[in-house]
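Here the complex is missing a single protein chain, while all its other protein chains stay put.
Then we have subunit A:
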Amino acid sequence: MSRARRVAREMEDVRSDSEAGITIQAINDADISHLKGTFHGPPGTPYQGGTFVVDIQIPNDYPFKPPRMKFDTRIYHPNISSQTGAICLDILKDAWSPVFTLKSSLISLQSLLQSAEPNDPQDAEVAKIYLTDKAAFERTAAEWTAQYAGGNAGGDQDEIARLGLDRDAVEGFASMGFGKDKIIAVFKKLQIKKPQSQEDEQRVVEELLN
């Protein structure tokens, strides 16, 4: 009875806060022990534009024990199993506190997507790519977001990751006042991921001014 009351209150709280972009729903209204949560991929990451579904099991001794969460949506991330969706996150394990909530947990997952911990991986394979070839990692992560999370790969951030371009280089030209779409198009045309030399840079600028 106590657990049900608190979970119902938490869901009510999430419902009344539409700005957070988070939803939590019971699969079956009569049973609050099995829920599904969703949140949006954070902007400026390869997960942008995606909506991620998380399976939530509420243990009997919740909130003294953490909710059991795993991704239903397939996701490419060092701390999440690309096969099972299992999550490696301290607050869902030893670092859980009963003052945390389902909402705060989902927000923590959201920030996990923003800042991965490749040195404490759940998926060693993904973590290896993350550490050795960041561009390839971002490309795959964005592709998966588009394919499994309904992400819109047309967004410029996703495009950068999808093509494996150097984000800093693109941002650099953008800060000179060029549109990102145009910069991406030029990089594509010149077949470079980032300018390697001054000549490269000049060629990009020339193309941009065309």
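As a working rule, a residue touches a chain if its C-beta (ideal position, glycine included) is under 8 Å from a C-beta of that chain, and two chains touch if they have at least 3 such contacts; residues count from 1.
The rule is short, and it goes like this: contacts and distances are computed from a predicted model.
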Protein name as given in UniProt for the chain not displayed, "MIP18 family-like domain-containing protein", "Cytoplasmic tRNA 2-thiolation protein 2", "Core Histone H2A/H2B/H3 domain-containing protein" or "RING-type E3 ubiquitin transferase": "RING-type E3 ubiquitin transferase"
From A:G41, A:P63 or A:P121, residue that would touch the chain that is not displayed: A:P63
Residue among A:T84, A:S97 or A:T132 that touches the chain left out of view: A:S97
Sites on subunit A contacted by the missing partner chain, in the whole complex: 1-2, 5-6, 9-10, 63-64, 97-99
